[in-house]
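Written below as structure tokens is the structure these notes are about.
With one protein chain held back, the other chains of the complex are shown just where they sit.
Moving on, here comes chain A:
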Amino acid sequence: MQSDKTLFKEVLPKEGLLYEEDQLSVILCKPKILPLKSVTLEKLEKMQKDAQNKVKEQEMESLGQSESDEQKMNDVIQNSNERFEGIS
């Protein structure tokens, strides 16, 4: 036993600082609670959807009908309207 003790001597640093490198870790985004929708908002969204569907239906109808010049003009106007709406 005595000999073991002499074999392994503990070493305590008397000077200097102990360093540990701080690793930067990346972070995840947090879980997202979804907000509930108010009745007004739901109504607005539904109205908008209905309106869009109506416009589309009318366009389909007008496309199906005989393509007189006037019809073509209407289509052009509607298309440009739609495009404009898409932009705004």
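Everything below uses one rule, namely that a residue touches a chain if its C-beta (ideal position, glycine included) is under 8 Å from a C-beta of that chain, and two chains touch if they have at least 3 such contacts; residues count from 1.
Keep in mind that, in the parts below, contacts and distances are computed from a predicted model.
Of the candidates "Protein transport protein yif1", "Tetratricopeptide repeat protein 8", "ER membrane protein complex subunit 2" or "Translation initiation factor eIF2B subunit beta", the chain left out of this view carries the UniProt protein name "Tetratricopeptide repeat protein 8".
The residue touching the chain not shown here, chosen from A:Leu7, A:Ile27 or A:Met60, is A:Ile27. Looking at chain A, the residues touching the absent chain are 24-38, 40-41, 43-45, 47-48, 51-52, 54-55, 58, 78, 81, 85, 88.
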